[in-house]
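The structure follows.
Here the complex is missing one protein chain, while the rest keep their positions.
And then chain A:
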Amino acid sequence: MTFARIFSKTLGFIGYTFQYACVTHCTFEYVGDFVICSGPSMEPTLESNNILFTEHLSPRLQRLRRGDIVIAKCPSNPKQNICKRIVGLPGDKVRGNFARSHVVPRGHVWLEGDNSGNSTDSRLYGPVPEGLIRSRVVCRVWPLDKITSLTDY
């Protein structure tokens, strides 16, 4: 008898864990999540070990604007994420490497880090497909004394 009760309790617990895992997955995938950034490319706006809140709705609805800070998959390594600012939208003229000017092609964006001297960005690997953009940064939540909104409007 006790064995059956323990069994059904365990089963119920696993079921609840599974349900909440699914709810968490959907929230992080479709609504918003938290990201820890590392590296110098976005200084002085962002520093290493800042925690950012990002939302996934704007990239899905294609409502990205110039000046937005976004999280995207790195074009040369899909397992790595990059955090950059959108400098050019399709049709814009941008200055690339060696002062060559490019026109951003359809379905792409031009990403640059704020720390232009120390950033691997579109000036190196060219325009980035919009399909690689995962989320848009809304605000910084950590450290607590530097909580700020990071949207331009």
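By definition in this document, a contact is a pair of C-beta atoms (placed from the backbone, for glycine too) under 8 Å apart; a residue touches a chain by one contact, two chains touch by 3 or more; residues count from 1.
Everything below uses one rule, namely that contacts and distances are computed from a predicted model.
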item: Omitted chain (choose from "Translin-associated protein X", "Trafficking protein particle complex subunit BET3", "mRNA export factor GLE1" or "Mitochondrial inner membrane protease subunit 2") - UniProt protein name; value: "Mitochondrial inner membrane protease subunit 2"
item: Given A:V23, A:L57 or A:V103, the one touching the chain that is not displayed; value: A:V23
item: Among A:G67, A:G107 or A:P143, the residue in touch with the chain that has been omitted; value: A:G107
item: Contacts of chain A with the absent chain, listed as residue ranges; value: 18-19, 21-23, 25-26, 29-30, 62, 73-79, 105-108, 129-133
